[in-house]
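The complex is shown incomplete by one protein chain, all other protein chains being positioned as in the whole.
Chain lettering (A and B) follows the sequence in which the chains are written, and residue indices restart at 1 in each chain.
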Amino acid sequence: MQIWLNYTDQILVFAMLAVSLNLLLGYAGQVSVAHAAFAAIGGYTMGARVENHHWSFLPAVALGILLALIAGIIVALPALKLSVEYLILLTLAVSSVIIGVFVASKSLGGTYGLIEISGNKIFGFHLDRPGDWVIPLAVSLIVVYLICWRIGESPYGRVLKGLREDPLATQALGKNVFAYKVSVFAITSAMAGFAGAMYSGWYHLATPGLYGFNFSLTIFAIVIFGGMANLTGSVLASIIIVLLDPFLKRVLKLNADKSFVVQLIIYGAALTLLMRLRPQGVFPEGFSLWKRLRHGRQREARIEMNAEDWVPDTHVSIREGDHEPTHSEQGERESRWQNAPVVLQARGISKSFGGIVAAENLDIDLRKGTITALVGPNGAGKTTVFNLLTGFIRPDHGSVVLNGKELVGRTPDAVARMGLVRSFQDVRLIQRISCLTNVMLAVQQQPGEHLVPLFTPGPITSKGEDVTRDKAMGWLRFVGMADFADVPAGALSYGQSKLLSLARVLATEADVLLLDEPASGIDTKWVDTMLDLIEAVREQGRTVCIVEHNLHVVGRLADHTYFMELGRITAQGTIDELTGSERLAEAYFGT
Amino acid sequence: MAPDTATDAAPRTATDRETVLSIEHLNGGYGRKQVVFDCSMHVGRGEIVGVLGHNGSGKSTTIKTIHGVIPALGGKITYQGQDTTRNGTRVNVRNGMALIPSERFVFQDLSVLDNLLLGGANEPDTGKRATRLELVYELFPILRERAGQPAGTMSGGQQRMVSLGLALMSSPKLLMLDEPSLGLAPSVVQQIFSTVRHLADTEGLAVLLLEQNVGQALKIVDRVYVMRSGRVLLEETVEQMRARDSYWDLF
Partner (left out) sequence: MFARFDATTVAQLTANGVIRGAAYGLLGVGFALILGVTGRFHFAYSFTYTLAAYMAFTFRFRGPKLPFWIASFLGILFATVVGILIERFIYRPLARRAGATALLAVFVAALGIGIAGQNLIALLWSQATQAFYGPTKKGWHLGTTTFENFDVWQVLTALALVLLLTALLRFTGLGRAIKATRVNPELATVIGINANVIYLVCFGIGTFLAGVSAFWYGLQVSIQPDIGQRPVIFAFVVAFLAGTARSPLRVFLTGIAVALVEQWSSIWLSVRWTQTAVFVILVGYLASLSVRGKKLADIFPFLRPAVSAPTSSISGS
C-alpha cells in the first residue's frame, strides 16, 4: 500500500510541474528546459531553511516560491528579444548555472545535497510518511491546475497564444508581448518552485541528481505527450509516465535498474515517434472531453468552405461591376480629401540602413473618413513607410503625430493602442486558433487580459469576455465570415484569410488603419466585395491608408494618392493626375 | 566585347524558331494560395519574351513553377519537346533551365569565383567549365578583377552580373530572369540587357524576362505577355507594345 501512496505522491508532483510548464511551453510557446532548475530553487530553499535554519514548513515553502519567482523574472529579461534557438540555449545555460551553484555550495550539501529534510508539519499535522503527503500534494496540484487553467483559458491566455504563434502580429494588435513574456515566466517559475518545495519535502531530499537535466527533460516529455496547451493531458501523461515504473516491474517483472532504463527508452522512443507522426501532441489543442460530450460532433459539421463558388456573406451593399471613378468624380474625391481634418500627420520621416536610403523626408497626411493610397514601383519603400509609422522601425528623423500625440519613439504595441493599426502583406493570422478567437484578440481594453481582474472575484472578466465576443462576431459578420467563427484560421483559403485579417484590424477600433495590399491574391470573383468593404469602412468615418500595386484597385478606392520612388514622395494627387504625368510613367515603367 | 546598344535586326516571327518552352493552362501557387490561373505561354529558340505585370501578378510564381521549385497545381509544361510538368529542379537544371530570382540572387558570403563555379557544378568536364568561365569573364570583365571578393560586398549591378554569370556557367538553353533591373541604374540595366540580347542572338538562348521596367524591357524583347492578378491579360509583339501610348491600364 505504501508503495502506491508513493506513486500517487510522485504523480501529483510531476503533474504540478507538467501543468505549470505547459502554461509556459504549450500556451506561451516559450521553450524552456530550465523548469526543473526552478523547482530546484524551491526545493533547496525549503530544504535549507528547514534543515539548516529550522524554519517550519510553510514559511520555507513560501520563501522557495518567492525566490523561484525572482529567478524566473531574471531569466526572462534577457530572453525578451531572443528567438527559440537562443531561448533553449539560455535556459540550458541557466539550468546548468543554478544546479552548478547548488553543487558548489557547501552549505547546501555540495554534490550530496540536503539529505535530511524532515520533521515537516502543516498546521501541526506531521508529514512523515507518504500517506501524509497525499492530501497536501493533491491540494497543491488543484491550486496550480486552477491557476494555470484560469490563465490559459482567459483573454490573457489568448494573448499568450498570440505570443506563441506570432509575436510580431500580436504586438501590432496592441499587446505588450514583452510584459506577457516576463509575467508568464515569473508565474510558471514560481509554480515550479512551489512544486519543488513540496517535492523535496516529500522526498526528504534536495540533491543535484534529483533536479538534474534529466528531470527537466522528463517534464518536457510529459508536456509534449499530453498535448500543448492541454492541461488535463499533462495530468494524464504524468500518470502514465509514473505508472510505467510499477507496470514494468510488476507486469513485465523487470528489476529496478532495468525498469529505470527501459522507462527512459520508452519515453524517448515515444517522444520521437510522436513528433514523427503527430507534432502537436497526442491531444489536439482545444480538445476537451467535456466539450465533446456536451456538444457531440455538431461543431465539426463540414462547411463547404473551400467551394469554388464561395463568396463572403456580407450585408455591405455591393456595387455591380468594375466601376472606376471618372475624371470629375476623382476631382470631387480629392477636394473632399483636402477638406477633411488631418488625423495623422507625418513630417520629415527619414531612415537609412547603412548607406541605403529607405525613406527620405516623407510628409504624409492621412485624413478622417478618407482612403489614401501609396503607390510606386518595386523597391520604392512603401511597406517601409508602414513600418516607420507604426514603430516597427524607428525613423532617424521626423515626427508622426496622431490626434495630437507624438508616435515616434513608442513601441509598436503602444502605437496600436493609441489608434494606429496595420495589416500585413503576408497576413499573419494565428493559424491554430479559430477565426473568432483571432478577431477577439484584436479587441482593445479587455479586462481579462490582465492578471488582477482575472483573479478578482466577480463578473468583470466574464462580462468583458461577452462584450469582446459580441464585438468580434459583429466584425466577422461585417466581412461575411460569420459561418467561419469556429473554424481554425489555418484552414482558410488565402482570400478568406485576407477578409479575416480585415476583420481583425477593424476589431481594434483604431482611428487609422494601414492596409498592406488588401486586395492582392483575392479571387477576381469577389475582389469587388473586398473593395466595397473597404469603402464601407471609410463611410464609417475611419481613416484608411492602403499600399497597392494594382492600379485599378487604387483607382477605385483612393481619394488621394502618394507616389513614391526610391524612398521619396515625388508626386501626389488623383490617379488621373499621376498617370497623366510622363515623368511618373518613366519612373514606373522605365525609359 | 558585349555590344552596348540593342540590336535593331528585322523582327523574327515565332514560326522561324523551334519552341523551347511551352506552358498550357498552367495553375500555380503555394499550398492553399493559388496565384497563377490558366496561364499559357511559349518561348522559342533565340527569342526574348517579356512577361510584364505589377507585383503580385503571378510572374515569379509562374517561372518558379516552370523551374520545378514549386509543384504545378494543374496544366502542362513542355520543355524541348518533353513533358516536364512533374520534374524537379535538379532535373530541369541538368537539362538546361536556369532561373535567376529577384532577391538574394547570389551567395553573398562566397567569393565571385565560388559563385561562378557553383553555377558550373553540373559540368563534369573541367575543360569545358574553364571555357565557360572565360566566356563569363569576357562578358563581365569586372568579375575577373574581383574574383576573390565576397559577392555580397559588390554593388547591386555587379551582383546582378555575378548572378547572370552563375546562370550562364551551366550553358542553359532557357534562361528565366526575375526583375533583373530592380534597384539598378539605367546604364547598368542597359549593359546587362544588351548582354542578354547578345546571348540570345549568338547562342540561341531562349529567355523569359520578367519586368516591371517596361521601357528597358521593350528594348530587347521580341514578344510580350502581360499578366495581372495571376492571369495572362494579353500577348503582343514588341512593335505593338511600343505603339501603345500608355501602359497604366495594363498594371
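One rule holds in what follows: contacts are C-beta pairs under 8 Å (C-beta built on N, C-alpha and C of every residue); 3 or more make two chains touch, one makes a residue touch a chain.
Since this is a predicted model, take the numbers as computed values, not measurements.
The hidden chain makes contact, of the residues A:28, A:46 or A:94, with A:94.
Only one residue from A:81, A:253 or A:315 touches the chain missing from this view: A:81. The chain that is not drawn here is touched, among residues A:217, A:244, A:473 or A:571, by A:217.
In the complete complex, the hidden chain is touched by one of A:59, A:110 or A:409, namely A:110. What chain A contributes to its contact with the hidden chain is residues 31, 77-86, 88-90, 92-94, 96-97, 100-101, 103-104, 110, 213-214, 217, 220-221, 224, 257-258, 261-262, 264-276, 279, 378, 425-426, 431.
Interface residues of chain B facing the missing partner chain: 30-31, 35, 53, 55-62, 64, 67, 69-71, 89-90, 92-94, 98-99, 101-110, 114, 117-119, 121-122, 166-167, 170, 178-179, 227, 230.
In this text, only the chains that are shown with their structure count from here on.
Centre-to-centre separation between chain A and chain B, using Cα means, comes to 42 Å. Of all residues in chain B, those touching chain A in their complex are 32-35, 54-57, 179, 181-183, 186, 189, 212-217, 228-229, 246-248, 251. Remark: chain A residues 306, 377-379, 492-494, 517, 520-521, 524, 527, 549-551, 579, 585-586, 588-591 touch chain B in the complex.
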